[in-house]
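The following block contains the structure, expressed as structure tokens.
As you look at this complex, bear in mind that one protein chain is not there, while each of the others sits in place.
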Amino acid sequence: MKKIIFILLSLCFLFSIILIAPAIGQKEVAEGLSPETVAWLKSAALGDYASETFDEAALYEAAKTEGEVSVYSYSSRVFKFGPTFEEKYPGIKVKGFDIDSPEMVTKVLAEQNAKNYMADVIFIKDPSVVVHELLSRGLVFNYVPPDLKGLIQKDYREPLLVHHTSVDALIYNNEKLSAPPIDSLWDLTKDEWRSRFLFPDPQKMSEFVEVLAAIIENSAGMAADYKRVFGKDIVLSPGVENAGYEWILRTLNNDLVIMASTNDVSNAIGLSDQANPPVGMTAFSRLRDKGKNPNLKFDVMYNIKPVIGVGTKVVICIANQAKHPNAAKLMIHWMMGDEKGGNGYAPYYVLGNFTVRNDVTPVKGSRSMEDLNLWFADPEFVWDEGQKILEFWVANLK
Amino acid sequence: MVQGEKEDIRIKFSRLRNYIRQPHIIISLVLLLLLLFIVLIPFIKMVKDSFIWHFGDTRLSRSARPGSFTIFHWRRILASQITRNVLLRPLLNSLSTALGVSFFALIIGALLAWLLTRTDLPFRRLLATLAVLPYVIPSYIHALAWLTLFKNDRIGGAVGIFQYFFNLSPPNWLSYGYFPIVLTLSIHYFPYTFLLLSASLSSIDSRLEESGEILGATRSYILRRITFPLVIPALLSSFILTFSRALGIFGTPYFLGSPVRFFTLSTQIYSSITNRIPAAGYILALMLVAISSTVIYINQRIIGRRKGFVTIAGKGFRASLTPLGRLKYPALFLVVALLIISVLLPLVLLVWQTLTLYPGDYSLDNLSLLFWIGRGNTEFAEGEAGILRNPAIIKAAWNSIKLALTAAVLSGFIGIFIGYAVVKGRNTKLANSVEQIFFLPYLVPGIAFGALYLSLFTHRIGPIPALYGTFFLVALVCIAKNLPFTGRAGITAMLQIGNELEEASEIAGARWSTRFRRIILPLSIRGALAGFILVFITVMRELSLIILLVTPKTRTLTTMTFRYQEQGYTQFSSAISVLIVLIVVVGELISRKMGKKSII
Partner (left out) sequence: MAVVEVRNLTKVFGEVLAVDGISFAVEESNFLILLGPSGCGKTTILRMIAGLEIPTSGEIYIKDRLVFSSKKGIFVPARKRGVGLVFQSYALWPHMTVFENIAFGLKVKRLKPSDIKEKVEKVLDFMKLEGMTNRYPQEMSGGQQQRVALARMLVSAPDIFLMDEPLSNLDAKLRLEMRADIKNLHRETGATTVYVTHDQVEGMTMASEIAVLNHGIIEQLEQPKKVYHLPSSLFVADFIGSPTINKIEGITALAEEGEGIVEIEFENMLLATSYRQISPGRKVMAAIRPENISLVTAPGKNTLQVQVNTVLPAGAETILQVSHSKLQFNILLTRETDLEVGEKINIYLPPEKILIFDRESAELLPNIS
């Protein structure tokens, strides 16, 4: 009798394997645009069917019939521009979700795969992944409000609309020190900065993979600066490709302190009354924290060579088969703000974030981005090298 | 001839039918099928998924074709430049922390159990009640409290209380990494050993020991040669239970290990999966499962199959108490100190921290209720409102409670069925296998279990839609992981009822559904409640298990704590932790009211 049960069980077992097998063999997403997608693009007036003019009233009318818009946002500031949007456009409810960028990609992929289309607006960092894993597969689509086309230069409109550029830069404690203690990235590899250079964990924050990628892409600049600082050509460690990688290796070997968040970095460096404050890299926009906490004393080191930091892009797009495309367009338009900054853009109109509109004056107290000595992360380079860089990082953690 | 054979088959078939038609057989089969779906299939799927390309893998290799077969991930983990830092060192760290934790938890727990059951220490009953509390507090709270206390200036910023008051920077080894991880987890897990061993100690007939004494053996000789061998099964069991739990723990090593690059398999699984290289996470999770199964296998070889796991049961005999003599008050002091360190101190620290306006400033004029009841729109923490006014946190609190209740009710319910099947079929192979197999989820480390579910449910499987992102999935994993508890409780409850009450109702003409509804359920529900409450508490403070599965919609208090801590808003994370402890304690109090002692 028991034998029979065992046979029954093993049959169930086999059955279930067969059941899950298709899930494994299946091709997860078809290449090229499906007929449904094309139909949706047509009805949503997106992609090839986008209109050339921006008619706010008509869009609002259409959006009102949709009634709501869900925004997947990499930052919690969605809870700021969401409510102002609702005030401006009554009748449209904003469903905001604060999701980390990688998780958002996973989620969008899962939704698209399950044909369970929840997201409308995707507001996300890490453009390389968005372009190559979502846009190229037709899972998200670019939307540039037609009235803004002239105000935004092309590489901020293509392939995806950039919402703003965010800068990560080196900071120091300006209470203890009257001037930045270093003037080159290479200073951080010196013994006096052992265990005193704070860097956010690139394993957690893809943004800092972009930072490292920019340093590597500009390895020539790194090599030149090495020569300036040490007076001789750089000698690469065995197996290391270029001066950019070499810098990563040497800072890691110099016991670079890995931090959990940019907030931790600025708090760590900026806290007043420190005997021997460290330096570190953090989001430029952390400068705004100083206003909130009188105990924070730090500033960006504006004169570091070869660069003071790296600019990365935050992009915005509409998910495939979004159920509320008109509301989504309206939302994107709202988020891009106006020539004075604007309510929709207000949460980002802060020190350290740089608008892509050429008609907006920089935030008070901020220099314009062109005046800052920066490199910019190139999504294509990040896509090609990003994981290699991360593996190099992981491999050399001591 | 042919006629006869046909007859034969028909009879065999109807015999089988009679056998299978017994309710407990049906239930056993259904339970085994359920287990297939909640443990075995996820496991197989995870193995398979470690051999295929996933979406994000195109970043790793241009030849990646999502969905098709590859051994790339295994090669990458087992033999590449990152092997040492992604697999070997974390493996070593995981093993050494789990071993260290089991070892110290065992020593602390065993000593405490002996002191509180076998000696004339004052206030034993009260102390025994308090000794369970460290387990009720979420484990990472000890880690956060440790940071509050001993954070040094390595990661800069707000220093710990120690440095604040003594102006002395604690060394790295004290602040972060192996030492504090083992210490805080030992403090969290010793109640396990304590409970198992107290039960075992108080069920040893003290006459065994007394007869040794009459024969002239010394106390210590008796302890070594009589008492110790008798409690060995309990010791080994608690070692295993602690080991497999500590192996899968995520929060503590994450908070205390990362600052000094101390990674464990669980933190590596987490970063692989957040970095969208799930296959790497699955492979590491498989390593965890392999380690814990190996250890369990060895354990089973040592103490034999049937006695594999000791559970808390049975009334004690009167034990003769060892007089502590001059050591009485020093021992009392030690026990009280232990309880203060493990329960009171972390909570006080946390509460204090939630009241500091600027982190790291422990002076009185820095106290504020902003993080509890602030209206938001201030300059703090991105202007988020205090946790009691913050809709996102209130939503998470409801999620947590909903999750804990759902998991408790459903797994409690299934537990009753497990109890029924096992007790009804006592001593049959089928019932034994139900009993043993339902212990499996316990042995799969928490974060690995989460990974199993992640791998299975991110895609649609036949008629089942992709469950990733749903409340149901999070609930499912909590239910599955907790079945060992509720199954135990169900078995105990059912043993107390006995068979005859149900049989009497069958004689009275009741079909099975009536019997279940009118007799079994009302009678077992009280006993099953113990398991129910335990699950509620466990899920309320669960992080490792659900961290990979939770999405913004299904965020719980624990994952919110984690998020705030990660983003550096320590006051918020501490305040939420305090909220969790409050809810758990209220749950515990309700359970006491209902007159049932909770079991672990």
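Observations
As written, the chains take the letters A and B, and residue 1 is the first residue of each chain.
The rule is simple: a residue touches a chain if its C-beta (ideal position, glycine included) is under 8 Å from a C-beta of that chain, and two chains touch if they have at least 3 such contacts.
All of these numbers come straight from a predicted model, not from anything done at the bench.
Every shown chain that the unseen chain touches in the whole complex is listed here: B. When the missing chain is restored to the complex, the residue among B:Ser139, B:Ser505 or B:Thr561 that touches it is B:Ser505. In the full complex, chain B touches the hidden chain at residues 10-15, 17-19, 21-22, 427, 498, 500-501, 503-511, 514, 518-519, 522-523.
One rule holds in what follows: only the chains that are shown with their structure count from here on.
Taking the mean of the C-alpha atoms as each chain's centre, chain A and chain B sit 35 Å apart.
Every residue of chain A that touches chain B in the complex is listed here, in rising order: 1-2, 4-5, 8-9, 12-13, 16-17, 19-20, 22-29, 76-77, 79-80, 97-100, 102-103, 105-107, 109-111, 113-114, 116, 129, 132-133, 195, 198, 201, 203-204, 206, 257-261, 263-265, 267-271, 274, 276-278, 280, 291-293, 295, 383, 386-387, 390-392, 394-398.
Chain B meets chain A in the complex at residues 15-16, 19, 29, 32-33, 36-37, 40-41, 44-45, 48-49, 52, 55-56, 58-60, 66-67, 80-82, 84-86, 153-158, 258-259, 261, 271, 274-276, 358-361, 378-380, 382-384, 392, 429-430, 456, 458-462, 465-466, 468-469, 551-553, 565-569.
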